[in-house]
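Supplied in structure tokens, the structure appears directly below.
In this view, the complex is presented without one of its protein chains, the others remaining in place.
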Amino acid sequence: MTDTQQQVDLVVRTIAQTAVDNETYFGDLDSVVGDGDFGYSLARGFEKVIEGWDGIDRANPGTFLKKVGMIVSSRIGGTSGPIWGTAFMKAGITAGTAQMLTGEDVVAMLRAATDGIKMRGQSDVGDKTLLDALIPMTDRIESELRSGTDPSGVLAAAAVAAREAAEATTDMVAKRGRASYTGERSRGSVDAGAMAVAVIVEHVNQAWPTEGVS
Amino acid sequence: MTDTQQQVDLVVRTIAQTAVDNETYFGDLDSVVGDGDFGYSLARGFEKVIEGWDGIDRANPGTFLKKVGMIVSSRIGGTSGPIWGTAFMKAGITAGTAQMLTGEDVVAMLRAATDGIKMRGQSDVGDKTLLDALIPMTDRIESELRSGTDPSGVLAAAAVAAREAAEATTDMVAKRGRASYTGERSRGSVDAGAMAVAVIVEHVNQAWPTEGVS
Amino acid sequence: MKKFVNDPKQFVPEMLEGIALANPGTLTYVPEYNLIMRSDAPRADKVSIVQGSGSGHEPAHVMVVGKGMLDAACPGDVFAAPPMDYVYETTKRLASDKGVLLLVNNYTGDRMAFDMGKEMAESEGIKVEILTINDDVAVKDSTYTIGRRGVAGNFFVIKAVGAAAEQGADLDECIRIGRKVNDVTRTMGVALTACTPPAKGSPLFELGADEIEMGVGIHGEPGRERKKLVEADAIVDEVLDAVVTDLPYRSGDNVALMINGLGGTPISELYILYRHAHQRLAEQGITVKRSYVGEYCTSLDMAGASITLVKLDDEIEALLAASAEVAIRVF
Partner (left out) sequence: MKKFVNDPKQFVPEMLEGIALANPGTLTYVPEYNLIMRSDAPRADKVSIVQGSGSGHEPAHVMVVGKGMLDAACPGDVFAAPPMDYVYETTKRLASDKGVLLLVNNYTGDRMAFDMGKEMAESEGIKVEILTINDDVAVKDSTYTIGRRGVAGNFFVIKAVGAAAEQGADLDECIRIGRKVNDVTRTMGVALTACTPPAKGSPLFELGADEIEMGVGIHGEPGRERKKLVEADAIVDEVLDAVVTDLPYRSGDNVALMINGLGGTPISELYILYRHAHQRLAEQGITVKRSYVGEYCTSLDMAGASITLVKLDDEIEALLAASAEVAIRVF
């Protein structure tokens, strides 16, 4: 396995494990103005990823990510299946057949993922969805890379940015998804999808070896 | 109105009012091993007696009691309608057309009432029903009258006897009525019907003028 | 109390009025006596089938009045047998040359009211008989009791007798069929929560968050025992065992299987119970030939369910399969 594939493995594995470990917490977040199934859906889907872990095609990181996206979208129902599945698949498609991924590649993959979510969900920044954590986080990653921050530093900054952005969804009114049906009543609680992104990135940051892998 | 009719009026009116006032209490007693409707049934039936109060035929006490029994049994459902209706009707039949009733007459009426309940309910002393308050009470009235106690004293003694007897149903196992379906589990709670009798007699005793009427 | 209710004292009359409004042309409502009857009853050429009981068990029995089922229902207040003059008036209005059959669940209050009402009607020359239903295995016949209670199994007695009467059976034949079905029908229920009678306004009993009442009655009467709540399949095992061994039902038998919701349990859960009951019976060589999953005889808003088995022969199966029409139609 290449170093890059090892890193992708670590990231995806951490995403999956965090989704499984936080089933109840994510579900409770979705109960406030949603229907409470977000944690369950995510956990069931990423459980499948973990179950099939060793058998997932690792020809290159792009293929690996596309396969993960297919497992996710064929196993997760609700809004999250198509949304998260699309994100992984778009990232994988953008990675192409490259065996090595640079910081710029990662930013391009994240942009493709968020564009895919926008397209699939007909949503955008400010609608009080996971995009409101993902996009500020991607912006931060991009600017840290430009300033020459090392990978660990970039990840640490990404985790802070995602958490801040997720918390900022509290003041928003939902314009997409089930929460949007409640209009003004959606204000005052954090978006479940955005907070899940923040928690996941924090775990990826913790799991990332401070030295070693490039 | 004769003195006797006045007394019968007072007794029946007090029974009716006590039933209406204790709807919740009697219902709660019936909830323990029964179905909780005893208070409601009694209250609805005696409400009708109070509603039609002035129009009830008072040709003589016997007729009055029979009419009350008919209102009760045509308005109260459940077990209590037939049981309480039968009791009033049998008492009325025994009173016949007499305008005056002696202590002995009252005992005979009570015996007729309890015999009617036994017949209607195929029940007897010891089955954990209202008979377990009514019969010891009637026995006590009979013995007090024999010893020459005055009416107020007889009533006071009847109230004490009914309360003691009702409380003693706690240790019994129900052999009739809905409570009997629970077998041994009916032990440990007082019988609703027996306790209703005790509460009613206590109120009649309180309402009874200590001097004056014979 | 979290209920759709106006004045609790009007709970039963308002419900009955609602049923009548929803079924113009086919059902008639006589408010004075809580009476819901088929608009075309009584018919001189047909035995009139009447079921009486307390209210709070809907759709039993007011919503199963219709062609091939009941000609009338004679309900009392919630959980209270009707007063005897309701029985008398109902019997009088349903009087037919072929007779009136009163189906009565085996409870003290119901039996007294119906006995008295029947006597009054008979004294006016009306031909009327009573058939008692007692399918509940939770209560064993013993010196303590007046016999088993009548619970959800009454649906099958009503259905069979209703079909027979519709086909022209005379009163004796209706009684024979009703007794026959009752004799091969057994039920037991469990409660997960207590029901709240509207007039009481609070739950009839307390059941801990992890407790289940085994053998509960349809009026919230305590059952055989209170236990720790276990998973669905284990509950089915215990209830089914009590039911199967009572008749007993044996390998080779064909049965109707009913999973009856007690009012507060969603139908999704009933199918989870059905699945395991069906499979367990199959393992024992007992074949489910007719299935019934839904609410048939409830206890207000109680969360819980009962399991009923009916042993089938050709006659019973044909009567259960006969077409019928009731107020609780889907379409």
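The letters A, B and C name the chains in turn, as written, and every chain counts its residues from 1.
Here, contacts are C-beta pairs under 8 Å (C-beta built on N, C-alpha and C of every residue); 3 or more make two chains touch, one makes a residue touch a chain.
On a predicted model such as this, the values are computed, not experimentally measured, just so you know.
Asks: Specify the shown partners of the omitted chain in the complete complex.
Replies: Within the full complex, the chain left out of view touches A, C.
Asks: Using the document's definition of touch, tell me which of C:Ile126, C:Leu247, C:Ile272 or C:Ala318 contacts the absent chain.
Replies: Considering the complete complex, C:Ile272 is the one touching the chain left out.
Asks: Pick out which of C:Gly99, C:Gly117 or C:Gly264 touches the chain that's been left out of the picture.
Replies: C:Gly264
Asks: Based on the whole complex, identify which of C:Val65, C:Ile130 or C:Leu192 touches the chain you can't see.
Replies: C:Leu192
Asks: Per the definition of touch given earlier, which of A:Ser41, A:Thr94, A:Thr138 or A:Asn205 contacts the omitted chain?
Replies: A:Ser41
Asks: For chain C, which residues lie in contact with the unshown chain of the complex?
Replies: Residues of chain C in touch with the missing chain: 2-7, 11, 14-19, 21-23, 55-56, 58-59, 63, 159, 192-193, 209, 229, 231-233, 235, 263-275, 278-279, 288, 291-295, 298, 300-301, 303, 305, 320-321, 323-324, 326, 328-331.
Asks: Can you name the residues of chain A that touch the chain not displayed here?
Replies: 27, 31-37, 40-41, 44, 73-83, 85, 120-122, 173-183, 185
By our rule, only the chains that are shown with their structure count from here on.
Asks: Among all the other chains, which ones are in touch with both chain B and chain C?
Replies: none
Asks: Between chain B and chain C, what is the gap in Å from one C-alpha centre to the other?
Replies: One centre to the other, that is 33 Å.
Asks: Report the inter-centroid distance (CA atoms only) between chain A and chain B in whole Å.
Replies: Whole-Å distance between the two chain centres: 75.
Asks: How many angstrom lie between the centres of chain A and chain C, each centre taken as the mean Cα position?
Replies: 55
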